[in-house]
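Of the protein chains in this complex, one is absent; all others appear in place.
Order of writing sets the chain letters: A and B. Residues in each chain are counted from 1.
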Amino acid sequence: MRPCTRIWLLLIALSGVTYGIGEAGLGGKAVVATLLAISLVKSQLVAGFFMGLRRTSFMWRAIMGGYLVVVCGMIGVAYWLGAVR
Amino acid sequence: MSDTQTLALPRNPPGDLAIWFFIFAELLAFGIFFLAYAFARAKNVELFNQSQLLLNRESGMVNTLVLITSSYFVVRAVAAIREGFSQVCARWLLGAIGLGGVFVAVKLAEFHAKFAAGISLHTNTFYMFYLSLTIFHFMHVLMGMVILGFVAVKARRGGYSADSHTGVETGASYWHMVDLVWLILFPLVYVIR
Partner (left out) sequence: MQYQSQAVAKPYFIAAIGLFVGQILFGLIMGYQYVVGDFLFPALPFNVARMVHTNLLIVWLLFGFMGAAYYMIPEESETELVSPGLAKLMFWIFLIAGALTIVGYLAVPYATLAKMTGNDILPTMGREFLEQPLITKAGIVVVALAFLFNITLTVLKGRKTSVSLVLLLGLWGLAVFFLFSFYNPANLVVDKYYWWWVVHLWVEGVWELILGALLAFVLIKVTGVDREVIEKWLYIIIAMTLITGIIGTGHHYYWIGTPEYWQWFGSVFSALEPIPFFMMTVFAFNMVNRRRREHPNKAATLWALGTGVMAFLGAGVWGFLHTLAPVNYYTHGTQITAAHGHMAFYGAYVLVVLTIISYAMPILRGRAANSERAQVMEMWAFWLMTVAMVFITLFLTAAGILQVWLQRATDTPLPFMAVQEKIALFYWLREATGVVFLIGLIVYVLSFFAKGETKAA
């Protein structure tokens, strides 16, 4: 199997997990953290393997990785704020 | 650029450098929009949690699978042209565009149901975000399909080769961006609570 096919199947599987959590109606800090972590992994996979950033200089990977970490991280912060309020 | 076989890392990402400036500008736009959603929610947790339950998670999930798969097709298209197979490349691209069409159809059905239920930008802050975020993304899907369409037509005519196919990579990178954004948008708006 090509590596990209494996990544594709992995992405499908992870999406299934996200959907399953949604169907189960779960909530709470741990669940939010899990879902965000899954999104981070998925988007990193797309960026690295599909967009080909994996094979570029450190700068490009850092920009994309930094972006994803900041966005997912800040979303986490916002949800945490919502929960403690 | 025939760096497929070599092991040395190319410095820049695939495709035209200019598209990467554009991609990061677009990512910034979506990123700010996502954070606006998240922080607006922090002030209205109840409202967001309630309204979110009324979204059609199934159609969101279907569209996730559709976009991931179409992105995968695009990867295959790039792989094909790197070996010099333009017709194969064009077929993968057409497949990806077709899946884009499925996304559009599913999304339109979803919008139709919401509008029929009388939901609009005015309904509440959650729906304001839901509609504007998904419509903004929707426009990007359409734009991505147009770009892939141009690339596919040129590939069909044999306009690319194993040595020269920056155009394919450029279109592919844009399409992956559209996919990547959805991978955050879907959990954020449809699932996380």
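Convention: a residue touches a chain if its C-beta (ideal position, glycine included) is under 8 Å from a C-beta of that chain, and two chains touch if they have at least 3 such contacts.
The structure displayed is predicted, hence computed values, not measured ones.
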**OP:** Give the residue, chosen from B:32, B:108 or B:146, that touches the chain omitted from the document.
**Re:** B:32
Subject >> Touch residues of subunit B, complete complex, unshown partner >> reply: 16, 18-19, 21-22, 25-26, 28-29, 32-33, 36, 40, 121-122, 125, 128-129, 132
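Throughout what follows, only the chains that are shown with their structure count from here on.
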Subject >> Between subunit A and subunit B, centroid-to-centroid distance (C-alpha), Å >> reply: 15
**OP:** Would you mind writing out the residues of subunit A in touch with subunit B in their complex?
**Re:** 2, 4-5, 7-8, 11-12, 15, 18-19, 21-23, 27, 31-32, 35-36, 38-39, 42-43, 46-47, 49-53, 55-57, 60, 63, 67, 70-72, 74-75, 78-79, 81-83, 85
Subject >> Contact set on subunit B toward subunit A in their complex >> reply: 9-14, 20, 24, 27-28, 31, 34-35, 38-39, 41-43, 45, 49, 57, 61, 64-65, 68-69, 71-72, 74-76, 79, 169, 172-173, 176-177, 179-180, 183-184, 186-188, 190-193
